[in-house]
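The full complex has more chains than appear here; those shown keep their coordinates.
Chain nomenclature is as follows: A, B and C, assigned in order of appearance, with residue numbering initiated at 1 for each chain independently.
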Amino acid sequence: MSLSVRLTHRFPGFVLDTAFEAPDGVTALFGKSGSGKTTVVNAVAGLLNPDAGAVTVNGRTLLDTENRLNVPTPKRRVGYVFQDARLFPHMNVARNLGYGRWWGGPPDQAEMTRVTQMLGIDHLLHRAPLTLSGGETQRVAIGRALLARPDVLLLDEPLAALDATRKAEILPYLERLRSDAKLPILYVSHAVAEVARLATTVIVLEDGKVVRTGAATDVLSDPATVSKLGVREAGAVLQARVLHHHDDGLSELQTSAGRLFLPRVQVEIGTTLRVRIPAQDVILSRARPKGLSALNILPGTVTSLRQGDGPGVLVQLASGTDQVLARVTRRSAQALDLVEGAACFAVVKTVSVARADIGSDHAADQRGDV
Amino acid sequence: RVTVFAASSLTSVLTEIAEDFEARTGHDVTLSVAGSATLARQILSGAPADIFLSANPDWMDAVSAEIVPGTRNDLLGNQLVLIAPARAEPVTLTAAALGDRLRNGPLAMALVDAVPAGTYGKAALRHLGLWEPLAAQVAQTDNVRAALALVALGEAPLGIVYATDALVEPRVRVLATFDPASHPPIRYPVAALTDRSVSRAFLAHLAAARAVFKQHGFEVLP
Amino acid sequence: MTPLEWEVVSLSLKVSLWATALSLPFGILVALMLARGQFPGKQLLNGIVHLPLILPPVVTGYLLLLTFGRRTPVGAWLEETFGLVLAFRWTGAALAAAIMAFPLMVRAIRLAIEAVDPRIEDAAATLGASRLMVFATITLPLTLPGIIAGAILGFAKAMGEFGATITFVSNIPGETQTLPSAIYTALQVPGGEASVLRLVILSIILAMGALLVSEWLARRVGRRMRGS
């Protein structure tokens, strides 16, 4: 078990009562504002002493209130990116970045350069934190946590203040950290795309309670979770193996349901990836459509239809051994006569499979598939 | 009600006399004690004092413009003594013997250029040819009581204070009394600052309280 | 300046600087304990620190004499063990000044420690800094304006201290005669006002200089934080 958390804590007017076990990799903490995400992360970092509970990271017990065990924060070796960046105001950016180094081994100049360039903060090294912009501050905070070479990363909405371009630069780095350094990561985010790309496990919190927990592939393609995530965020995650990189910038992948064409992914042929297909980006057709710009057409069978509050219907297809989710209107569902067991085709635009939704599959890495 | 400004070395004796005056006349006595310099400056600034008792004629001279003519007179005299902690051996008044005594600590005196007991003491030592050899070993305090305390605590092996002070401190003994001729005469002048009957009554009462002053070791001047 | 004045001034500076420098670490420690500590007797410590402010200086000086005099166990022990004599020495004057300045110093530093955002310290702890390290690298530097303020208050107080000093170490020219003692002496003599004035002006010039230096230091510290 990479991460095991059991916590009860009471604030006036709010009760946290959670327990979850997460395997190696990225565990996403998901939930509305005020649902208790930061509270959980603080307890893992040792900044909050919960009324009762136990926390184990990679087999190391950090907290066990029953046995009166409570490893102090500095000994927990967490790399925490706070929701409010909390830079040290009296140190310049370089000294902020170097602060955690002393117990992470000797300073590694190459790593420093790599991280600051990736975060686009290499020109800010001599600046005082108070003069940084919001996004710059958050990026320095990320760098500071990464450079401390922690045993576990706690990321509390690390990318909220950043633009899409910058996010797209930071996410692959986190992904590599997860895979190369085998660093367990607890990741708080509102953005399903980020979560889907990174997370092995998803925990959904509501009012301090865990309402759903499981493998990212399952949770994110479960229509029952959709209401927790918001309509736009539903989508299925498929496992796909890279077959070929084409000259025109596309990569061809094999899923259990059929071939997929994606924008070039920078991984070796044979790698297994996790590809997220948002339900709203899928068009259904009873006949195999022709002459469309969309390259990906996956055959499948309707396994369930779920009517939401609005005009939409969430259709779950069995496609090979995987599942595909599609959101269509009630009107379309009727026009196409979609019922359980009906055979149909899912049309997915190549480019609508966003790069951010492709992640290397961590479980597969572990099985030695790579 | 009569307000008396008095040098702090007169505190205890005046308290006793004031109580007696109150008992006899029914007038309240307000006794404000501080250093003579402080009191004199306050009088010059219009302090509401009826009587001034200074520990030194200079400060009485300084306020001469404020006093009721004809009321000034030198009320008391005092003597200067060399003291040591109670169990100390006698010592001869020579530079060598005193210097020997002072190897373990200083000679405690009031400020030798400012506080009357100090200036008298300095004059006496100089008269005896002892000032030059001993000057470097003199620890000066801001009032004579502090010098007395230093000797009483054993911090200073020798001290120069008034005979009146030494009298009431059991932890010290008098080793020698300085010849009155060796220093300017020690005088406590008194004067009325207001021409009220109660002021005059208090002055008269002071003059009549010879026994009390004597009992406290003062010399009462005619 | 006459040679005598010069002696008094340099002695005053020596006493005040030592008093400030030596009491600063203790001041920081006590301020930290009062700001952050939770221990029985905390309010007692708080009270003891304030004592020199509350008591008339003479009493403090007298208590020092009773504690650190050569005839006292503490005084004897200090002399035997460290060869340190306080009574009637400038070292004693420094001690008296330090003790009188201590409550001012502690208050200023404590106030600054209490203003440090504990969330910043938490961040340092997550980065592996032990409590001591957090204190040395985060709390202390962030408290610097308060420490500077405490030091200058302490120094100013030490420059002006009179009652406790003269009671504890008397007035020995060249050894314990600080500026305030010299001023007091001059004030006791009718017509001494002129020399009082000279000495007072000297005091003011020295203290003003120290004040300006401290303000400049504090501005530098502040500027560094707000960005070069």
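Definition applied: a residue touches a chain if its C-beta (ideal position, glycine included) is under 8 Å from a C-beta of that chain, and two chains touch if they have at least 3 such contacts.
From a predicted model like this one, the values you see are computed outputs, not experimental measurements.
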- Message: What stoichiometry does the whole assembly in this file have, expressed with the labels used here?
- Response: A x2, B x1, C x2
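As a working rule, only the chains that are shown with their structure count from here on.
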- Query: Which chain lies at the heart of the structure, taking centres as C-alpha averages?
  - Reply: C
- Message: How many angstrom lie between the centres of subunit B and subunit C, each centre taken as the mean Cα position?
- Response: 35
- Note on the structure: When centres are defined as mean Cα positions, the distance from subunit A to subunit C in whole Å is 57
- How many Å are there between the centre of subunit A and the centre of subunit B, using C-alpha atoms for each centre? 90
- Message: Touching at least two other chains at once: which residues of subunit A meet that condition?
- Response: none
- What are the residues of subunit C that contact at least two other chains? none
- Message: Considering only the defined contacts, which subunit B positions touch subunit C in the complex?
- Response: 35, 37, 40, 58-59, 61-62, 104-106, 108, 111, 113-115, 138-142, 146, 149-150, 153-155
- Task: Write out the stretch or stretches of subunit A touching subunit C in their complex.
- Result: 45-47, 72-74, 76-80, 82, 84, 86-90, 99-100, 102-104, 126-128, 130-131, 144-145, 148, 154
- Task: Would you tell me which residues of subunit C are touching subunit B in their complex?
- Result: 62, 65-66, 69-71, 87-88, 163, 166-167, 169-172, 176, 184-190, 192
